[in-house]
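Every protein chain except one is present and positioned as in the full complex.
All chains are identified by letter, namely A and B, in their written order; residue positions are counted from 1 within each chain.
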Amino acid sequence: MDGKLLEILNLRTYFFTEAGVVKALDGVLLEIDKGESVGLVGESGSGKSVTAQSVLRIVPRPGRIVGGSVKFEGEELLTKNEDEMRKLRGPKMAIVFQDPTTSLNPLYTVEKQLTDILMLHRDLSREDASKQALHLLDRVGIQDPERRLKAYPHELSGGMKQRIAIARALSCDPVLLFADEPTTNLDVTIQAQVLELLKQLQKELNMTMVMITHDMGIIADMTERVTVLYAGKVMEVAATPTLFKSPKHPYTEALLKAIPSVKQTRTLEVIPGNIPNLIEPPTGCVFHPRCKYAKDVCVKKEPELEKVTVGHFAACHFWRELELEGKRD
Amino acid sequence: MAWRRFRRNKSGLIGSAIVIFFILVALVGPYLVAYPPRSYQSLYEGDAGDPPSFKHPFGVEISGIDVFSETVDSTRNDLYVGLTATLITTLIGVAIGAVAGYFKGAVSDILLGVTQMFFVVPVLLLILLFARVFSVLVFKGLGLTLIVLILSFFGWSGIAFIVRGETLRLKETEFVQAARSLGARPIRLLFRHIVPNILSPVIVIATLDIAGFILTEVVVSFLGFGDPNTSTWGLLLNEGFPYVRTTWWVALFPGLAVVFCVLGFNLMGDGLSDALNPRLRE
Partner (left out) sequence: MRSGDRILEVDSVVKYFDVLERGIFRKKRVGEVHAVDNVTFHIFAGETLGLVGESGCGKTTAGKVILLLEEPTSGTIRFEGRDVVETFQHGHRDEIKQLRRSMQMVFQNPYNSLDPRMTVYDIISEAFAIHRHIPRSQWTDRVYELLRMVNLEEYHAERYPHEFSGGQRQRIAVARALAVDPKFLILDEPVSSLDVSIRAQILNLLIDLQKKQHLSYLYISHDLSSVRQISQRVAVMYLGEVVELASADELFDRPLHPYTQALISAVPVPDPDHETTRIILPGEVPSPINPPNGCRFHPRCPHATDICKDTPATFEDKLVQGHFVACHHADKFV
């Protein structure tokens, strides 16, 4: 297939709340090739989850996509109606959510939740769907799958529920998988299990995976390319090693300096201030109030996402001049 | 912040307007109407049994009682029942519920059991029973205060349950734990931290209770167990019911008053519930 699997251009998604219009995504750009493992990193309010929701067109009210373009396999998604989107969700693209407790329906058995989807999209009989479901559970490494199939979500542990959520997402062999903070609610050792599983599955199925997280460690481990989001805008896009070693955006540099590491103690550099209010975001560059390199132009003019080199982009007026520090060895 | 939400809730505002209207009528009305309570004056004026007119906006009963004056006078009495009973039951309910929820052990279990017992009692039937016995013994109908007392004695269990549940939940929240670790004693925890945070559901329930208690009074008086010397809507309905085919205005207007009053409190309660509990809306 020629061209990118997913092309997002100038995507804007706003939430129309009582308190005002929250500009959750304000001009997001993202490009993904088939088979890539891409990271979408940002803190709360960055818009990373909303991006996935926008592609799948499942943005909750009072949110609405107000502009931009999302092209999947060459086709524009934003002009499709709900029926057309429904045909895509499952067979073409899927998502694993952060909290498996709320993303699995507590009233139905695991079997029912999996077979429902299979029967809907694959037109299988109930017995065939059940067999498929069993196979899926095995695929995601669940022991004793026959028994788990008949279980209800509340009878299962967090790690197991998340595996089932993954199984459900993969049930119709999607081309594109969004993983939205899939391990944030899990214990560390269980997180390791699930991350290993995702890595393995991605390789086996040659699946395109978008890993949405705030954890730079997961980005370093699981992704080839990464996009850094802040307050609804793209700050930097780069190959993962490049982002860590030679970041070109002050936010990326600040983020890398602020995270403690389990490998060594060091002085953490604090990013002053708070995540901005998305109803009235800062003028010019949205990061300027917290940026130690900010100058006049940063307050007045919003920087464009400029090309640093092949595959490396940064939205900063001074990326050429600044000598930013990445991870030292 | 909750006010902003309340202001935007149209039904809540309408309800509050109705409630305020009735309160004004109760306060000022009796001084403005033409005839004193329970007065048969119109009989002597030759207007007995007249339909609604300019002189008698709600018509006249066959007995000569002016329906409009009576309806207005009843407002004060019915609101008195509703508001007083609610006040007392809320105080009792919060006190018992908070103690039952906060403390562990025998005290809590006993209070819970007592609350459950009171909850199951059919208050209305009890009142009617009591009224029957009372009237046989004393040859009088149940006065308002007595109704209020009975309602208060039995009507607190609903609030107590809710308060107990909320107290149990709030007890474990971190800000209560923090106050405990600062050295706060149970009384301070209960009154400074827990009770202020349960006011929201309590206010909503109390508002709806007012409507409920008023309805109970209406039923009691309608069935003839109330005091025939006290003007209440129920009494009017009782007097108007046999003659619905002829002097239909006697039952209609007090009936409408009941409907609107109850509706007003219900809408207000709904609006308050939405305003104070934004989680449901999101």
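The rule we apply is simple: contacts are C-beta pairs under 8 Å (C-beta built on N, C-alpha and C of every residue); 3 or more make two chains touch, one makes a residue touch a chain.
Quantities reported herein were computed from a predicted structural model and do not represent experimental measurements.
Taking every chain of the complex into account, the absent chain touches A, B. For the options A:Ser125, A:Ser261 or A:Thr283, the residue in contact with the chain missing from this view is A:Ser261. Among B:Ile23, B:Ala95, B:Ala179 or B:Leu252, only B:Ala179 touches the chain left out of the display. Across the interface with the omitted chain, chain A contributes residues 43-44, 143, 157, 159-160, 187-193, 195-196, 214-222, 240-241, 244-245, 254-256, 258-265, 268-272, 274-275, 327, 329.
Residues of chain B that touch the chain left out of view are 1, 173-175, 177-184, 188, 192-193, 196-197.
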